[in-house]
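To start, the structure itself, in C-alpha cells.
Selected chains from the complex are presented in situ; the others are not included.
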Amino acid sequence: DPEVRTLLKIPEQYSSLGILTSRTGAAAQAFSVDEAAKACNVELLIFELPRDTEGYSGHGNLIVLGAYDVSDARRAVEVALTLIDEKAERIYINEVGHMEMHVTANAGPVLHQIFDAPLGKAFGFICAGPAGIAIVAADTAVKSSPVDIVWYGTPSINLSHTNEVIIGVSGDYGAVKKAVDTAYEKASALIEVFGQKPASILHFTQNPDL
Amino acid sequence: DPEVRTLLKIPEQYSSLGILTSRTGAAAQAFSVDEAAKACNVELLIFELPRDTEGYSGHGNLIVLGAYDVSDARRAVEVALTLIDEKAERIYINEVGHMEMHVTANAGPVLHQIFDAPLGKAFGFICAGPAGIAIVAADTAVKSSPVDIVWYGTPSINLSHTNEVIIGVSGDYGAVKKAVDTAYEKASALIEVFGQKPASILHFTQNPDL
C-alpha cells in the first residue's frame, strides 16, 4: 500500500519487500541477510533492533529488504532463513548470560550498512552480556590478534538498552577468526561464573541440579 | 507535594491527580482513559510507555490525569479501570507473539493527544509483535479499507524499543472497523506460525502439547 510505503520510507523502485522478524538475535540475522543480499538482487531498507531476546537482555530484530520483483524478495528470504537456522548455533546462553559470535570471510553490503564492515574484507562480530563481560572479552580478543574495531555498541550507545557490549572487527580472515575465537573462550569462561557452561540457544537445557 | 508537582510539570490548577500504572498494555489503557476524559472533567498530563509486558516485548504504562477536584480524579480512574478490564480482552498473546487491536467510534482528547487521532472521528489501533508481522498486517488492513494512517511506531521510532509495529487509523467507523478486523485476522494467522492461536491475555493458557 502506498501509505505504508511512505510511512516506512521505502523507495518507489522496490516493488516487493522481504520481511524478517524475530524475538531473538541480531547478528545471526544480519550475517544471514548479508549472504542473501550478495546472492540475490535485494537491498537492506530497514534494520531495527528492539530490546527483546525473550527472557534475556539482548535484541530481537526487524529487517526489511527491498527487491525489484517478488521472486528476488522470496529467494532472499529463503536464503536468509536457511542461514539463520545455521548461524543461530552461535548464540550461546546459560541461566543469566548470553553471547553471540560470528565470522565472515567477505563482508557484503548489509554488514557494511549496519556495522561499517569494510566491503569484501573479513568481519567478526563479538557480543556478550551482562555487558561488563564483553569488555573483558573484547579487550582479550583485540590484544590476541591484529584486527581493527570498526563498530561498537554499549547499553546506551548504538544499542537499545540491552545488557551487552558488542564490537565488530575487521582484518585478515585468520586474524578476525582468532579474535572471535579468543573472545568466545574468554566470554564463555566468564559467563560460566554465573551458572553452567553457555550452550547454543538451540540446545540449551537448564541443569536441574543448579 | 509542590516539589513532586514541579518535577512532573503538573500545572497548578490541578489540585488532584489520578494515576494508572501497569506492566502490560498501552492502548487498552489509552482507549479507556480517553472514555474517562470524555465522561469526567480530567486532562491527560503524563503518558509514558516503559518497555515491559512482563515476558513479552510490548509496553507497560504510566498515566497521570489532572483534575480540579478529587471526586473527578477518583471517578475518572474508576471509569478507566472498569473499561481496561473490558478492553484488555483485545490484547492477544501466544507463546512468543502478541497483538492488540482497538476501535472507537469517537476519539476523545486523550487519543488525540497521544496518537494524533482526529477529535470526534472513528479511530483504530493496530499493534502486533514480533514487529515484522505488524507491517504485513497493517499493509493488508489499509489495502482492504479506505482509512488514513495518522500515527505509527516502530521499535526505534515513537516506541520504547519494543518488538512491535503500531499504526493508528482514522476514517468512517465502518472503514476503521474493517481495517482493524482485517489486521486482526492477518496478524493472528501470522503469529500462529510461532505457536498456538493467539488468545486474549485474560484467558491464555499454554497448551502443554506444544
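Letters A and B mark the chains in the order given here, with residues in each chain numbered from 1 onward.
Note that in this section a residue touches a chain if its C-beta (ideal position, glycine included) is under 8 Å from a C-beta of that chain, and two chains touch if they have at least 3 such contacts.
Keep in mind that what you see is a predicted model, and the values were worked out from it rather than measured.
Shown chains number 2; the total number of identical copies in the complete complex of this file is 3.
Criterion: only the chains that are shown with their structure count from here on.
Rotation angle relating chain A to chain B: 120°, from a CA superposition, given to the nearest 5.
Each chain gets a centre from the mean of its Cα atoms; for chain A and chain B, those two points are 31 Å apart. In the complex of the two chains, the chain A residues touching chain B come out as 1, 3-4, 7-8, 17, 19-23, 46, 48-52, 54-55, 60, 62-64, 160-161. The touching residues of chain B, counted against chain A in their complex, run 51, 55, 57, 96, 129-133, 135-136, 138-139, 142-143, 148-149, 152, 154-156, 161-165, 167.
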